[in-house]
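Got a structure for you, questions after.
Shown here: the complex without one of its protein chains, the others still in place.
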Amino acid sequence: MHQHDHLRHERIGMPEAVLCGTKSVDQFVAIVTELADTVTEPRLLTRVLPEQLAALDPAIRSRLDVDELSATAFLNGVQPPRPGRVAVVAAGTSDASVAVEAVRTLEFSGVEAQLIVDVGVAGIWRLDARLDEIRAADIVIAVAGMDAALVSVLGGHVGAPIIGVPTSVGYGVATGGNAALHSALASCAQGVAVVNIDNGFGAACAVVRMLSLFGRSPRSE
Amino acid sequence: MHQHDHLRHERIGMPEAVLCGTKSVDQFVAIVTELADTVTEPRLLTRVLPEQLAALDPAIRSRLDVDELSATAFLNGVQPPRPGRVAVVAAGTSDASVAVEAVRTLEFSGVEAQLIVDVGVAGIWRLDARLDEIRAADIVIAVAGMDAALVSVLGGHVGAPIIGVPTSVGYGVATGGNAALHSALASCAQGVAVVNIDNGFGAACAVVRMLSLFGRSPRSE
Amino acid sequence: MHQHDHLRHERIGMPEAVLCGTKSVDQFVAIVTELADTVTEPRLLTRVLPEQLAALDPAIRSRLDVDELSATAFLNGVQPPRPGRVAVVAAGTSDASVAVEAVRTLEFSGVEAQLIVDVGVAGIWRLDARLDEIRAADIVIAVAGMDAALVSVLGGHVGAPIIGVPTSVGYGVATGGNAALHSALASCAQGVAVVNIDNGFGAACAVVRMLSLFGRSPRSE
Amino acid sequence: MHQHDHLRHERIGMPEAVLCGTKSVDQFVAIVTELADTVTEPRLLTRVLPEQLAALDPAIRSRLDVDELSATAFLNGVQPPRPGRVAVVAAGTSDASVAVEAVRTLEFSGVEAQLIVDVGVAGIWRLDARLDEIRAADIVIAVAGMDAALVSVLGGHVGAPIIGVPTSVGYGVATGGNAALHSALASCAQGVAVVNIDNGFGAACAVVRMLSLFGRSPRSE
Amino acid sequence: MHQHDHLRHERIGMPEAVLCGTKSVDQFVAIVTELADTVTEPRLLTRVLPEQLAALDPAIRSRLDVDELSATAFLNGVQPPRPGRVAVVAAGTSDASVAVEAVRTLEFSGVEAQLIVDVGVAGIWRLDARLDEIRAADIVIAVAGMDAALVSVLGGHVGAPIIGVPTSVGYGVATGGNAALHSALASCAQGVAVVNIDNGFGAACAVVRMLSLFGRSPRSE
Amino acid sequence: MHQHDHLRHERIGMPEAVLCGTKSVDQFVAIVTELADTVTEPRLLTRVLPEQLAALDPAIRSRLDVDELSATAFLNGVQPPRPGRVAVVAAGTSDASVAVEAVRTLEFSGVEAQLIVDVGVAGIWRLDARLDEIRAADIVIAVAGMDAALVSVLGGHVGAPIIGVPTSVGYGVATGGNAALHSALASCAQGVAVVNIDNGFGAACAVVRMLSLFGRSPRSE
Amino acid sequence: MHQHDHLRHERIGMPEAVLCGTKSVDQFVAIVTELADTVTEPRLLTRVLPEQLAALDPAIRSRLDVDELSATAFLNGVQPPRPGRVAVVAAGTSDASVAVEAVRTLEFSGVEAQLIVDVGVAGIWRLDARLDEIRAADIVIAVAGMDAALVSVLGGHVGAPIIGVPTSVGYGVATGGNAALHSALASCAQGVAVVNIDNGFGAACAVVRMLSLFGRSPRSE
Partner (left out) sequence: MHQHDHLRHERIGMPEAVLCGTKSVDQFVAIVTELADTVTEPRLLTRVLPEQLAALDPAIRSRLDVDELSATAFLNGVQPPRPGRVAVVAAGTSDASVAVEAVRTLEFSGVEAQLIVDVGVAGIWRLDARLDEIRAADIVIAVAGMDAALVSVLGGHVGAPIIGVPTSVGYGVATGGNAALHSALASCAQGVAVVNIDNGFGAACAVVRMLSLFGRSPRSE
């Protein structure tokens, strides 16, 4: 029943990605099998479940480049390289799966990204030690759950574009990630933009949209 | 008691703005008077209340460039021009105050912006008629309340960076703007970034962060 | 303990359906067994769980027409045909189970429905390609999760009655379907009516109520 | 800045209505003045505030047909009559303003509606006394706040299409209308469709969409 | 670590009941084993999990009178009979486990209760057929999920004390039972009192408190 | 438009009360004037606003027995005395308006009630000093905002029926009264029943329903 | 009706404070007048409204030491000095009224406190400049709205006891203070304790409880 969207790259510069976790195993197998049979350009799969992968024909499964931590897979390799340097900064180890989803989506889009983990605000001296690295990036993705204080602290330290990604890591009032989301949206640091909870993929896509700014002069009125 | 932050521009490329609406009239008068006495660079005031303006010394009041619809004021003019073309697109007339807050913040930051209003999805033919104008911009700010469907529709039409600004316009489930916020964050259009409800200022600051990308080559590893 | 409601069809023109998912396996088996023994007219079962079906006497199980994707089953066939043409439009593959619940309920009620999937707003060119088909229907059911922008876009394009069905597909702010529900209820498109999250059955019943309008002249005062 | 939408009636069979309550007095005056100067067909204004009306040019004000209870106004009369009989049923006096908004929108659309008030479930004998009148209608709009039990009870008694309108009347858990909204959406009566809280206008528009079914045969596949 | 509360009956006329579902299997076994060894009066266990029962010493397990549907168990029989006639009325089969928890708690307390199921408002003729039975009771417990309209309808029909028990049965906006809870609390029927979601035990205890009124004359000032 | 409900007393033993605060001044005046002209039995008005009273014909106003603190009024006196002793216990002075609404409703219903204020748990020695008075009552109404701990503490001390009334007094997490409501519903004291936030009227009506138990023997099966 | 609590100081070492903002003007005047007439020890009034002060007998009004920004007043001076050094740190000018409520409560309790304002994380260099001062305190109260990132950053820098006070300053997702509250509770900095939104008084009382630790040796088992 799924209709592939071959026009998306042409229209908005980004290929269609398949969000797998909300689909049944049967739907997943049908979609990926059809893609493998009919598409030769790179395709990105996100939130792939182990039982979905296990149900694939082994010949198709072997064509996928799978990363378990981020639950992502590439079909037919990745896109050509694009310029730009992105820092993906995560507060804690528990945020790593979301951060790596962003890194992998950037890698798929031909963008190299540096991953910096375990620099949460509770041990703020660790963040201080990495600030020069972060300031060297063109764009920063800040991944944090709980109080998401990392997003605001980075926003106060760095003038580059910052995309905050709240995560659902945590318990009690942090369950589900709304505390982190609201903290990031209400950040006292000006000009921080935010994507949905756990949406490392979306943060990377926002970066891809921005990278297009490099390739041309600003438009004049 | 207020301590001005003269280092902010140097650190993150943006000056401190004063969010006036959450301050008492006495606090507002003290802060603006001190700024007027001691600062010669441009300063931006947002969410200025009429009773706050009325309480100012007329000599100081006359030095402010005030816009009533957006409740913004400039002290000491605006910043030097920066290149880049921004479209600020608002779904309805009721969203105009937030959209104009973004336009004014951009103007303050030396960036020209085009305001496009009344192109909500309910009359989608009106949006279609303006798409070429919107596609001509480097960056798009999409301002919408209620269902915020405009944000997603623009995200599906345009490959440029998009900042969604949900507004608190509406009633019933739309009261306060959470319906619009959640709709924008859950947008099926990939790579849309979002700021807090009614935060036209923040959306413009996110744009200013991005404009810095124009001025230099992407950094290499 | 369950008391069947044989009068419902006579009273409101629709038979009682059994919502199975909230019942224990024992309750399910008792209800369906009694229906199979005592009722000869068509009966609809919704949200049937695999473990409930597995617990049935095979003789009774074999009398059911089961659809796995929508988790629906018909006992004793379907109702006589009714005129009218309904389009059931779903944003993505992940919404298909809810959309098919609507299609199956219509089929049970004697109404033919056309299913149109993967026309979400993120790839709005795909929706544009199907608009003529959708405009040809008497009534439209729009099924969408996440931002539910499809509901508003259809409401802006089509003058026929539209029933929005928000789905619980999604994560982060979209978890559980409230973002989609609020978006549909706050739709800027006028006259869109909405049913509970994931309630494909209810949307189809709303259609059945409307189809009665075909059969008679408007009442005069 | 407001751009009128002269194409809406042609596209979806309903004229643009102006939701006034979310607009500033200046915006309201500008919009209505322009409409009065340039449009000769009927136009509907909803949620008009007294201070907005007071700010109009008296010559324009005198051309409006205003109803205070529902805060609605007609400019240039109403649309031609359409067939169909609608019952607008309200639980209590406090729900009347929303119910009359529906009645006025129907009147504007050329549809006559019967208003039945004070038949809430707490005094269910009063509802029983009016059931024959309600059953005589083609379509029913049910307006109720608090527990919105009226919506479910009507849904159990009547086979016609029912649009539930939850209202924000009430206090404590009923504040804002979410209790009524959730009750209406979770109605155990099948096929009840719902609009946003206090949205009498939207319920009437949903009815107008349905009335189009009268005018033609069901479409065949 | 658990300290039994042998004084509760003396103080407030009700024995301590053990809410088992929130305890670990080890905690459950320790508590019930100690009770079985040291207490000879009746004790009530609620929300007993199958794995908890399975972990008990069979000799102790055999001393329990267990009801699976309501997940309740009696140790050492029940309390002496008390006068009074209670109707426990449940909207649907899915509400039966909560309703039976109330019936079992009453039975444990020496009170006989009549269970009336499947009289939800969607098929209101079924409720009408049972009203005389319900009116014959001294006190009514009304158990309903979804819109909980049954609670209000009973409140409009019956003058006896009514305890509403919202249930967590349902999906979408009804998930978790808040829609039913808010509907019951906002009931337009006056004087309906409510207990926590799914708290059949609490409703029965509220009845036990009331039954004490039978045994004595009203107190004079 | 209001239709008075003269049958309510006959049906459920309680007269219709008019909840005034949700009605417009015009609606209020119309309803009370008609009641004053046509009804000779006692009628209760609740949540009467000062501007509503001020708009009445002075002759009618003078026939009302008004209590400002509770915003209640009696028309045509009160109902005949009924036996029973009720304690209305309020945690703080700020809860007094709700507590007095309960006392006035009881007075209207012919029941005498004792008001005990300022016995909140923060100064638990003050509650201890009044426990004997409270234990002497047949039924207890417990009125408390904030943490509503008073409701649970009373439930642990007293075996009589207890109706908890959460109030909207408080700030921060207590704003609106949900903290108090949830605390009362989740009370660890068994058998406490609850009414809507600030609903002193409803608590008194629940008492009136219970008082009927005094007048007759328990019904036998 | 108010009963003063003269035993509180003896029991828990803190006098009763009167929370005025939730009381009617009449209730306020009665309480303060009685206190002024009968009590000679210091008493603290919080959240005093201007209209409450204006209604007092001028003789009593003149005996109050009122601070407008924090809306506090002292009757009969303050308590004897207690040792200890407290830093009250506020993110922004808008948080000052809450911070000063804490300072004034400490002053009332005989504790000197240092107020440090405008050190929010957006300009983190300003906080860095004040860290030595803050580290010199025995106990820290951190007052912040919006993202409340200040609370976490201080928790990462300082080993002393920290009480976080979220404030209701802000708009959009920060409205009401829940974003700040959840951020503070989910703080990644370990051992931060939190009080209710805007509760500067409560934070100071928590400090007073702690100061008792100074006066004695730790208790041995």
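Here the chain labels run A, B, C, D, E, F and G in written order, and each chain numbers its own residues starting at 1.
We take it that a residue touches a chain if its C-beta (ideal position, glycine included) is under 8 Å from a C-beta of that chain, and two chains touch if they have at least 3 such contacts.
If you're wondering where the values come from, they're calculated on a predicted model, not measured in any experiment.
A.B. asks: Could you run through the displayed chains and say which ones the absent chain touches?
C.D. replies: For the complete complex, the undisplayed chain touches A, E, F, G.
A.B. asks: Footprint of the hidden chain on chain F, which residues?
C.D. replies: The list for chain F reads 91-92, 120-124, 146-149, 151-153, 155-157, 170, 172-174, 178-190.
A.B. asks: Touching residues of chain E against the unshown chain: what are they?
C.D. replies: Looking at chain E, the ones touching the missing chain are residues 1-3, 5, 7-8, 11, 16, 19, 21-24, 27, 31, 166, 168, 176-178, 181, 196-199.
A.B. asks: Take the complete complex as the reference. Which residues in chain A touch the chain that isn't displayed?
C.D. replies: 69, 93-94, 96-97, 115, 117-119, 122-123, 125-126, 169-175
By definition in this document, only the chains that are shown with their structure count from here on.
A.B. asks: At the chain E/chain F interface, shared numbers over all numbers used: above half (same) or below half (different)?
C.D. replies: At the contact between chain E and chain F, which are copies of one sequence, the residues are largely the same (over half shared).
A.B. asks: I'd like to verify one number: the distance from the centre of chain B to the centre of chain E, where each centre is the average of its C-alpha atoms, in whole angstrom.
C.D. replies: So the centroids are 56 Å from each other.
A.B. asks: Rounded to a whole Å, what is the gap between the Cα centroids of chain A and chain B?
C.D. replies: The mean C-alpha positions of chain A and chain B differ by 26 Å.
A.B. asks: Please report how many Å separate the Cα centroid of chain F from that of chain G, as a whole number.
C.D. replies: Measuring from centre to centre gives 35 Å for this pair.
A.B. asks: Which residue numbers or ranges of chain G touch two or more of the other chains?
C.D. replies: 122-123, 170, 172-174, 178, 181
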